[in-house]
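Submitted below is the structure of interest, expressed as structure tokens.
All protein chains but one are shown at their positions in the complex.
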Amino acid sequence: VRAVTFQAPGEIRVDERPEPELLAPDDAIVQVEATGVCGSDLHIYHGRVKIEPGFVIGHEFVGDVIAAGDAVTKVDVGDRVLGCFHTACGSCFFCMRGIYQKCDEARVFGHGATLGSLSGAQAEQVLVPRANLTLRRVPDGMSDDAALFAGDVMGTGYHAIVSADARPGDAIVVLGLGPVGLCAVQAARACGAARVIGVDSVPERLETARAFGAEAVHLSEEDPRAAVKAATAGRGADVVVDAVGHPDALDMACRMARKAGTVSAVGVYAERCEVHMGVVWIKALTLRTGHANVIAHVDPVLAMMEAGLLDPTPLVSRHMKLDEAPEAYEAYANREALKIVMAP
Amino acid sequence: VRAVTFQAPGEIRVDERPEPELLAPDDAIVQVEATGVCGSDLHIYHGRVKIEPGFVIGHEFVGDVIAAGDAVTKVDVGDRVLGCFHTACGSCFFCMRGIYQKCDEARVFGHGATLGSLSGAQAEQVLVPRANLTLRRVPDGMSDDAALFAGDVMGTGYHAIVSADARPGDAIVVLGLGPVGLCAVQAARACGAARVIGVDSVPERLETARAFGAEAVHLSEEDPRAAVKAATAGRGADVVVDAVGHPDALDMACRMARKAGTVSAVGVYAERCEVHMGVVWIKALTLRTGHANVIAHVDPVLAMMEAGLLDPTPLVSRHMKLDEAPEAYEAYANREALKIVMAP
Amino acid sequence: VRAVTFQAPGEIRVDERPEPELLAPDDAIVQVEATGVCGSDLHIYHGRVKIEPGFVIGHEFVGDVIAAGDAVTKVDVGDRVLGCFHTACGSCFFCMRGIYQKCDEARVFGHGATLGSLSGAQAEQVLVPRANLTLRRVPDGMSDDAALFAGDVMGTGYHAIVSADARPGDAIVVLGLGPVGLCAVQAARACGAARVIGVDSVPERLETARAFGAEAVHLSEEDPRAAVKAATAGRGADVVVDAVGHPDALDMACRMARKAGTVSAVGVYAERCEVHMGVVWIKALTLRTGHANVIAHVDPVLAMMEAGLLDPTPLVSRHMKLDEAPEAYEAYANREALKIVMAP
Partner (left out) sequence: VRAVTFQAPGEIRVDERPEPELLAPDDAIVQVEATGVCGSDLHIYHGRVKIEPGFVIGHEFVGDVIAAGDAVTKVDVGDRVLGCFHTACGSCFFCMRGIYQKCDEARVFGHGATLGSLSGAQAEQVLVPRANLTLRRVPDGMSDDAALFAGDVMGTGYHAIVSADARPGDAIVVLGLGPVGLCAVQAARACGAARVIGVDSVPERLETARAFGAEAVHLSEEDPRAAVKAATAGRGADVVVDAVGHPDALDMACRMARKAGTVSAVGVYAERCEVHMGVVWIKALTLRTGHANVIAHVDPVLAMMEAGLLDPTPLVSRHMKLDEAPEAYEAYANREALKIVMAP
């Protein structure tokens, strides 16, 4: 089968790989029909996240189940399914508490040996372990473009809001209006936020946030902190989502949150960074961090997408062929597209 | 000042009463501009809830602050305000846990001596004790008709959902589509319910529920339990709101809820009733009951109304003069109107 | 292997059965060293719960793993283990929300065809499906008598408290001081309840409750409602555990709870019963019901037992041989023992 492989920083190649085979009774194999390029893939592409040369990448996929082990009960061969970006065992300390994203045996598709040696989904076929937890049927009438988001980007936007203890009627700020931030805007609104304020410096993204129901504020040409104050009677936001992953964003988030508010950091952090703990502490902030728990969220997210409360399709700005992966990565790296969907 | 008084079951009269005076530093006096007739008023009108003849009734109001004690800090003389249906002390065991509706010193407007001897709001002026907790400014641009709901009926609809631990993506059933049930439909949707199913036997109410985003099912001409099963893959609803207050509704709610689901009984119960505890127990249901905590909810409810996520104005089906109160009660008792708003 | 079988109401027999065999990769086989007789077994014994004649009964066990499938990762052959009273799949709608007790594929040991046809644990060997979720290693130094409780009776006592949203400092009443009620007394105390009031009519049980830190009140010779009032400044209890499962207990529980309190009904209900919904509603009570979620609780319960915060061993009042099962059931039915542990 044809598959997108990492070769070296900046170098992606479409190679031939052997067909996957079922190894465990709860494995399934999916014939991929659509697969997305995501911000995490870009970390690999740029060499910031290191994986083995030749490893098949990609972790967003929709397709048809073409084989399934005896213990796979939630989907059947022939079903149109979508996948979550990682697997989970279902019985470790963390899974038993519903914290699937920190499963002791979690494996992430397309992220090399350090994250479980699980071959990626930017391929004609993908082997899916723990299929009962990781796969879901695509609801009737839902497009591949939409379904692709449920187990990754939209699940992360939803997580940013619900893991932050947001309540209906809240004022929520979203810093960074890439795909995750824009999904967080939608999720905030769909979960009852009365005010949603999106901050970015790209006019198109601000425009999209506005179309999703947010007040959009330009990071540098306007005054985001003043805008938050104005929207909250001077109090600050109940929840601030940091969908950027940069010390400046974290600092801004802490300053925009109200006393006893929550900063929900879904943007990725990998380094040390200076935090103004004096501000955090005197305001009694709560900081929530880490990967989204998409396996826990995928059912409600799909239900809300089916109901039209969430709709990521406007984020898909380009469709390409799997064989065009090198061009797709280059375009994505150049920020020429918000989300690229490839079809094998 | 002119005021609507209860005289005897079925007999309402508009009488003259002395102007209210400030008695405590946190009292305010409101010049009433709009006051609603509510289902609870009907209990008094029918004599099911007993109060003293001559007592001024009514508990929904919007108007202007014309006097305020020194300790009133949240509203000023001249402000357009709305009231909650009761007062709370802010410092008893229950208030300190945010359970304002069960305040040890709670007083309900217009409900006679048993509920605190607090003269009602269907009058030209009303004395409002504990004004800091009970009054809120009407947001700019919000109509009196809308504001009237925030501290009573919409607060109750919101309570039905949030006190039931509903989560975004849930399937929620609302039994009984009177004003409270219809507000619960809106609140369910606004809080992220993916499926909302409204059940009643009045076609106009079903129509309104449909306009608010619910699937509407006729109680007897259709099969509500089958409809719930069909909408939930056979599982039952995550939350069932009983906005009726009748043993048949409670029984139906318990049968419609999924395993480990919640029945949220906002409909009023006053009697013994037979419950199929075998069904409740084997399904591991949670039952939530009681008056809504409108004081706790009034700020988020107003914020959501201001944002357009909640909008009770379609429920106001008739405007009348305060002097027409006897006719208003008769019409309401005859179910000729969903909500009547009277202006002094 | 020798096994305790139900023959007819009141008739229990020890029979020979074939050795169990592994059927699925996550099955294990346990050589039973200790097995308890529980109140639920008595329902079968008395014919109130109907199962097939000849079915092997019992659902509490401690023993050694003598065989395990490839997918069993949490215990090894040779480990001393304890079991939970039922199995769960780990991936259905309910398991994914951590509601293991309502798993769509749950099977209860020793409860016949209606609860999953899973042969019981009062036998020399028992087959344990879904071993990763259902079995746990016995911590070093913990006796079989103690470990036996972790996956059933103590898990239920713990559930009664934690599922009731009890908070440290609460006043908690436990109605019914059988094994579950006494474990609830311990759990209440260990979770920080400032006042624990146990109610029963058996002097020995009251004595044990007192030894566990409760104020013990005789059901009929004293005035339990007055005692609760006296202990709570007249307010009523924050949480009332109904460990009886009888309409009178439920009614008493509702009357003893404070406004906005919780009644936690862990006692089994199977029938219709009359509830004073007027009392429930005006007090705004929450009612929690159903089987305990022992699979979710078994790890914290074991940790607390290991730490000495929970200790069920005083409840074991008699040790017998598996071959004496008929006598054991007769003694238990005659209330001659609080808990009987049998050794094969």
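Things to note:
Each chain carries a letter (A, B and C) given by its place in the written order, and its residues are counted from 1.
Quick note on the criterion: contacts are C-beta pairs under 8 Å (C-beta built on N, C-alpha and C of every residue); 3 or more make two chains touch, one makes a residue touch a chain.
Model, not experiment: these values are computed from the prediction.
Although it is not drawn, the missing chain touches A, B, C when the whole complex is taken into account. When the full complex is taken into account, the listed residue touching the unshown chain is A:99, out of A:1, A:99 or A:202. If you put the hidden chain back, the residue from A:206, A:244 or A:285 that touches it is A:285.
Only one of A:77, A:113, A:211 or A:275 touches the absent chain when the whole complex is considered: A:275.
Counting over the whole complex, chain C has residues 158, 161-162, 167-171, 187, 190-192, 194-195, 299-301, 303-304, 306-307, 309 touching the chain that is not drawn.
Residues of chain B in contact with the chain left out of this view: 24-25, 71, 73-74, 89-91, 93, 95-98, 132-133, 295-296, 299. The missing chain lies against chain A, touching residues 93-94, 97, 99, 101-102, 235, 247, 250, 259-260, 265, 268-278, 280-291.
To be clear about the criterion, only the chains that are shown with their structure count from here on.
Rounded to the nearest 5, the angle that brings the Cα atoms of chain A onto chain C is 180°. Counting the residue numbers that touch the partner chain, chain B and chain C have more than half of them in common. Chain C has its Cα centroid 41 Å from the Cα centroid of chain B.
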